[in-house]
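Got a structure for you, written out below as structure tokens; questions coming shortly.
Only a single protein chain was left out; the remaining protein chains are all shown in position.
For clarity, chains are labelled A, B and C in written order, and residue numbers in each chain start from 1.
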Amino acid sequence: MGSRSVGAVGSVFASLILLLIGVLAFSIRLFSVIKYESVIHEFDPYFNFRVTQYLSKHGIYEFWNWFDDRTWYPLGRVIGGTVYPGLTLTAGFMWWLVNSLNIPLSVETVCVFTAPIFSANASWATFLLTREVKGTGAGLAAATLLAMVPSYMSRSVAGSYDNEAVAIFALIFTFYLYIKTLNTGSLFYAILNAFAYFYMVCSWGGYTFIINLIPMHVLLCIVTGRYSARLYIAYAPLIILGTILAALVPVVGFNAVMTSEHFASFLVLVLIHVVAVAYHVKRLLSPQMYKMAVMFVGMVGMAGAITLGVILVTLVAASPTKGWSGRSLSLLDPTYASKYIPIIASVSEHQPPTWPSYFMDINVLAFLVPAGIIACFCPLSDSSSFVVLYLVTAAYFSGVMVRLMLVLAPAACILSGIALSEVFSTFTRSLKYQAPLTVESQGSQDMDPSKMNNLSVNSKLGEHSALGEHSSDKPEKNELKEKSSKRSRKKEKDKEVLLKASESDKKKRLLGLPFEASAVGIVLLVILGSLYVVHCVWAAAEAYSAPSIVLTSHTPGGLHVFDDFREAYAWLRHNTEENDKVASWWDYGYQTTAMANRTVIVDNNTWNNTHIATVGTAMSSPEKQAWEIFQSLDVKYVFVIFGGLVGYPSDDINKFLWMVRIGGGVFPHIKEPDYLRDGTYRIDAQATPTMLNCLMYKLSYYRFAEASMDGKGYDRVRRTEIGRKNFKLTHFEEVFTTHHWMVRIYKLKPPRNRLRGRAKKKAKLDVKSSKLTSSKLLPRKNPF
Amino acid sequence: MAMAGRAIQVSSIIVILLGIASGSLSLPPDRSLHPRILVLVDDLTVKSSHSLFFASLADRGYRLEFKLTSDPSLALTSYGEYLFDGLILFAPAAEHFGGSVDIASILDFVDSGRDLILAADVGMSETLRTIANECGVEFDEDSNAVVIDHLNFAESETDTEHSLIAADTFVASSAILGEKGAEAPVLFQGIAHSVAPANDLVIKVLSASASAYSANPEVQLNGPPSLSGTSISLVSVLQARNNARVLISGSLSLFSNKFFVFPFKKFGSSTSFQRSGNQMFAEEISKWVFHERGHLKAVNVHHHKVGNLEEPSMYRITDHIEYSVEIYEWTGKTWKPYVADDVQVQFYMMSPYILKTLNHNGQGLYTTSFQVPDVYGVFQFKLDYNRLGYTTLAISKQIPVRPFRHNEYERFIPAAYPYYSSSFSMMFGFFLFGVVFLYHK
Amino acid sequence: MDSCRNGCLILALVALLCLSVSASPNVLSEADKKFGTELLIKSEGSVSTLEEKYQLLRSFQVLGIRREELITCSEVEAVLMSSTSVKDLFYASKCGETLLCSFQESALKTTVSRLLSSLDNTEALLDIHFSLGTLAFLKVQFPVALNDPVSIFQKIKVLSAEDGSWKYNPDDAGTSAKAAGTALETMGDLISLAGQAFDDAKIRYLKGVASKLFEFLEKYADDGTQFIDERPLDGLYGGGGPLAATSQVVKGVAVVASHTSGHIEVPAERVISVAKFFLTAGIHGSLLDMFHVLDGLGVLDKNRFLVPVILSVRPSVLSLSAKEVFKISTTTVLGSPVSATITLRKAVRANEKEPFLLNQVLESDETKGVHNLNDILNKLDIGSYDLTFKVKILEEGRYATEPITIRRVLVTGVASIPEVEVGVLDSDTGSTDYVKRWNPMSKEVVSLYATHLQKLYFGLDILSPRQEQFIPHQAFLKLKHETKVEHLFLLKPSGKKLELSLNLLGLVEKLNYLSGIYTIDLIVGDVAMENPVMWNLGTVELDLPEPPEGKVKLTSQAESPFKYGPRPEITHMFRPAEKRAPPTLSNTFLALTLVPLLGFLVGLKLLNTNMKNFPSSGLPVLAALLFHLGIGSILGLYALFWLKLNLFQTLKLLALLGTVLTVPGYYILSHLADASAPKVKSA
Partner (left out) sequence: MAGAAGDVKALFSSLKSAYVATPTKLKIIDLYVFYALCTAVIQVVYMALVGSFPFNAFLSGFLSCVGTAVLAVCLRMQVNPKNKEFKELSLERAFADFVLANLVLHLVIMNFLG
């Protein structure tokens, strides 16, 4: 009765807080826009952006059938069939919506802000999920944490317009619906779940994580004897519908049933049916009859199982790459990629993470997670077990690839959210029940207003907290602000907890902690939280909001901006022919097509190893061979990224070894040792001749010596003086070099008009001097 | 190889040509009808001693202008315009040129697509060596060496060193030497040169026999001669990538009146010739050098689907398409249709997927039709026509080939009827079940 | 005295110098003349203008042939009477002169007067030349009186420059020797027209000019011939090149000489080298060239200042096997013999110092004006020789000849190669592992085998007809691999043999490690050999070591057969279509799939399902009907979707139907719920 009103008020507060969380999630990701400008960030986003533009211009069907002849020349790329359309469609839809509401926003703007919007959605989804697992309080906590967890932020700052931005939301939301179905056992949610899954499939290749995690959970439940009709309803329709829907996405297509990433789910589907039948029969029969049936079925089922196994094995064997694509293999075997697929290994985000990166990305959550796990085990429900399972697997995968830290983050948030709420509820409860004894003693303590409020009217506290929230947005002295805001938010949580507590009261009163302990604990927690917040804000502001297309450096003279990339792309766009082919290392393919609108040979969608290897070989070959290779690809321009002048570390010279490896992987005459002087990679005088003669070196350091101020050619990235200076280019000519020399564009010279014979140097000299030397008369001969 | 680069330049050429070409024979000529030719001599006597050769040029409508190499008013260009269409360099001993002419400017002249005839002789100058060398022809280092052949010389009572060669190993190309070729051996007296075998731009038009060698007849050899046998080239031509043509002869007197009308008997053979083949040879090859023969151009490159005539921007795999191009040859006066059965077109993506010989209608129109491969990508129509003595045609036209659209796949496949039927039966079943289930009691 | 000696010495040296380089242009033989005549006759068709006709006539005249059909005296007369251009008149008169025509005075009075008047009012050299030339010719027919020869003389003289060269017009920039020649000719005519009017001073002046003109001579280094070069100025006045200039000058001098007494100072060797220039130019080529040559030669052949005499040795290539003999003769340029005593000062074998024959007077048979050189023949072996002659012309004065003449003659013959030794030697010990004597008569080939540890040996000796050892200029051994790679080696004389031994170990680099079968060719040739050989001795199989690491074994550049010419056609292999089921099978299964549906119906019957639950009252019935109708329609829509619609149309319709469906759906379901379940939960 009273509880009812309280519940209503609580839900109102909850929604209000959710709103604020959303705002927080959105606004904290705007640093990049504020500090730089509203641009698309590094590489892949540019492709997505380009695709979105195409979509918004030509409509869905054109997009679906888009054959892009400007990338992967001369192979071309079927964009519709090779891209995960989720992100594009979402942004395209938003753009369409906005414009049909007569709000004129450019596609770019929409794309830039897609990520923050969806991070807000994601945090709400987290709230829902966690609420399903552990109630509202935990939900709010988790949502708050997720709203600003760095690892997620790293992929979803304004402008980083990439699949993960929406995929994470889809992921969490799918899980939420799964849990929801699991809890309610309603077919309706199962359908929704299928759709959420579909959206996930559209958005990100990571959907395989879901399609493997959920079966694992089902299996877990079955094994732990927690089978129920709800489980069946949550699972079977999802798999059936999900599979067909997945097959509808062109990029997935028949893989949804052919590759063995998906086999687990089918296996479990079969299994769950067997179990279902078993349970059904069990209900029908008397125990001893049932035992007999089991025995009988056991005999039959054995045979069945064997045949099934055989079929599965054959299927797996039949499916390409044993059904496991390289990336997934490298998931299971961390060393796989680096051993077999240099392309995958070459991407930094496919490397295994380091411990600091863990701390960087999930910060204090790392400490809270274990608490969360414990919380999940008392009591253990289907949903909580799912969350735990999620965390464990995600943790494992993140251990393989930095990139998958992203999947781990939500799990961590959820669990630590649970942990926080649990702990707070315990503390505050114990406070509440021992408060009357020691009111004065805590007069001084900064927790008492909260306590007071807890006892007295909640509404006032509500406003208070709300004010606190708002004040948190106002600029104040940082530490204080944080404290207050955090505190108020915490209060919310204990309030929530108390609301629940008030419903079922008595027994809780027994397990209470001593007052001081709990108080101190709370203080500690608050400090912890504030630390987290500080860290997150720092990460958002400093670490993750640089759009790598524009660089800045703090010089004594103030902020210095390096805008070379866009300069170069603009040059290409305005000074080259429409159909010219531009070659570069694949990192810059997307940007070239998007910003310079020129045909590229390879780009960041690394689906054709040999093609990339060809370019790698060209880059690591001597000039002439390189010229021939490029010529055979109709390349007109080649550009390299060179940081030696301004000290920009991630330039092509530093990536060069990967080019060599990738090239050597396909063309054995490129051997990595040739480029290493006894194992060390160097470009100074000690470098190997192969290194000093390869195209990459020449294009990077052409005219570098005379241009660098001291004339010695000091490379500020490698911190050394370059090995070979003042050389000429015979087959390439420099056409453009950006202001800071970061991008250097070269043009292939046309083949010689005449082929010279074995020329004698003496003759050459005469060419010059012929006009000058006084004409000595040769004896004339009689022509008759 | 030069594909892309050439392709690009050619495509631009095509653009120009398309403007010109109405396809019929009333093409306005894009080559000068009365070419002006500068003849550089280091001795005006050459005008007389080689008058027959010059006369034949003049009769063919060339405007010759004789200048001494030392003439201080020499100039190939004025205000960036080239004053001449061709250059004849009959000054073997010229060390230096007057006026604004020097080696570089002469090479630029060639690189601007204009033609050059260069005749060397014993004791040729470094300057000429350099020019020849730049064109891929290497003369014998020893400037006193001459080509000697004790088995294939022309008997004459003045020649006391068998350096008057009667050469008859010509290149087998009617484009260069004309239909008849030279029916008598060509007299040659001069210095030998060689051509790097790798150099596929230079063609040995007249080469020495196996017994020939290049040496100074006055001194005894004390080592094998640097050049000998069939590797000696007497007359070579260069066709540069921009179709500029250069003729390099090791003998100036090959073009002289004396040799033109020289009656001789070749050593060892009983037949004696009334006059040498020189005149015919010189005239025919000068025709070639000045593009009166073997200069092709391709216009009106066109391709379209079978059925509709306008050129699409993209094909679909397994389309049936037609390709057509018109090829003409310059006769010195007009463009006449070029007729050959070996013109081929490639449908090319990194490697030729289709290579087909075009069939022609005798009026210079070449056509073919084929089915686009079931491979998508950015293809090129490559017409790569490279025949001995003809200008190279290298035309490539880029055309993307896309896969099927989502709605272009086959539908309503008979083999799939059971699947269709069953899914529809499911729908029906569901409907029925709905009714029955709901209202059963 | 001493000084004199030194001077003489120097002079001698200079003379020797210029002599030693001089080659030997032969005077016009009968064959040459015949050949020239043919050429001229060929070119007859093309001549049109009077000038060309004159040139043709004159050429024929020099060659000693009369051809009236070109132009007749009457035609000439017609021109002379009618034509107004002095040029035509001039050439007409020249034709007349060559044809020795004669006209009657009356007809040409007007012409003469016209010419005289034109003389008065022209400054141009050529006009004066033409007019005076014509007049000079007419004067032969009947007397012509010039009005004022001296003024004309002055007119011409003002055009001259100090150095003796001339202008064509007062306002010409440069001067030229050719013009001077023309001027002289004109002066000559002037004198012939009005001889008495000129005092010795003028005559001396003319002779001075004449002799000075020979200082303009240019010289060719290789054969010492001399000529007068064309100046840019000449280009403006009909050019014609050095030939024209030279012959014009010669003609001018000749004309002056012919009309003046006493002789003109002209250096003899210069006249000779000019004559040689004409001779080297020879009579081939265009009509104009031949005219100039022949005209020049004609003038030189008979003139009043100096007639060059040329010593010619025939044949210059003498074959021992053909038993030929040398015939030495002294003739004018056109070949008319001039009697002289010839002494063979010395005969030296080429590239040797020691003469083997010294001062010897050649006996001559006066009948043919030919001197014989029989008694050295038996001393000659094959090879080339330098013969030095001294010519003494009997009648002095008007003949010019070079004091000393050196002629290079070549004596050829058959050299014999009895056999060729071919062998394989052990490289370190030098012991012969295998040797074969290859016989030129029976050319059966040898086939050798050698490893890189051995040597190849070749040896032969060549004997001249006089059984002397003979060292040919060309003695090559050619190894040719199957892959057209050739290697040439030189056989060197050692002792009496020509030898070559190839140390294969040292050659592996050069042969770039290319093992396999090489064919052996032997080429021997020389200027003096009448039987040069190119023999295929056989083959040798070389077994060479593999190339060391890193050195790529380069094979010969075998160019692709498709470099020119068509390539084989390529057609694309299309992917095979997936195998389809036979229609009968699929149809049967189509039927089969419908069986379960029937089964389902039957089953329903068996379960005797009923519709009791169907609402009875009005509204629910409607709702129920609508509900199922809706479902049905949606399913129908799906069917349509499958048949033709696209996704978006479908979704639109679906949304519509769906919303419609919900209402009755909700109604009927809740109705049923109320009806069926007594205990209702608010869901």
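Points to keep in mind about this one:
To be clear about the criterion, a contact is a pair of C-beta atoms (placed from the backbone, for glycine too) under 8 Å apart; a residue touches a chain by one contact, two chains touch by 3 or more.
Source: prediction; values computed, not measured.
With respect to the full assembly, the chain omitted from this view is in touch with A, B, C. Although one chain is not drawn, the whole complex shows that of A:Leu16, A:Leu220 or A:Ala247 it is A:Ala247 that touches it. In the complete complex, the hidden chain is touched by one of A:Ala14, A:Ile233, A:Leu415 or A:Leu431, namely A:Ile233. In the complete assembly, the contact with the undisplayed chain comes from C:Leu647, out of C:Leu453, C:Leu647 or C:Val663.
Mapped onto chain A, the interface with the missing chain covers residues 185-188, 190-191, 194, 228-230, 232-233, 236-237, 240-241, 243-245, 247-248, 254, 257, 276, 281, 283-286, 289, 292-293, 296.
In the full complex, the hidden chain is touched by chain C at residues 578-581, 585-586, 589, 592-593, 595-597, 599-600, 603-604, 607, 609, 631, 634-635, 638-639, 641-642, 647, 650, 654, 658, 665, 669-670, 672-673, 676-677, 680-681, 683. The omitted chain makes contact with chain B at the following residues, 409, 411, 413, 415-416, 418-420, 422-423, 425-427, 429-430, 433-434, 436-438, 440.
One rule holds in what follows: only the chains that are shown with their structure count from here on.
With B-C and A-C as the two chain pairs, more C-beta contacts join B-C. With centres defined as mean CA coordinates, chain B is found 57 Å away from chain A. If each chain is reduced to the centroid of its CA atoms, chain B and chain C end up 21 Å from each other. Distance from the chain A centre to the chain C centre is 75 Å, each centre being the mean of its Cα atoms.
Taken residue by residue, chain A touches two or more other chains at 61, 779-782, 784, whereas all remaining positions touch fewer. Of all residues in chain C, those that touch two or more other chains are 281-282, 646.
Chain A makes touch with chain C in their complex at residues 60-61, 779-782, 784. Only residues 44-45, 47-49, 51-52, 55, 148-151, 157-158, 160-162, 197-198, 200, 210-211, 213, 215, 217-218, 220-225, 228-229, 231, 257-258, 260-263, 318, 342, 344, 346-347, 352-357, 371, 373-375, 386-388, 407, 413-418, 421-422, 424-425, 427-432, 434-436, 438-441 of chain B touch chain C when the two sit together in their complex. Residue ranges of chain A in contact with chain B, taken from their complex: 61, 64-65, 67, 69, 73-76, 78, 80-81, 250, 579, 628, 631-636, 748-760, 762-764, 766-767, 770-771, 773, 775-776, 778-784.
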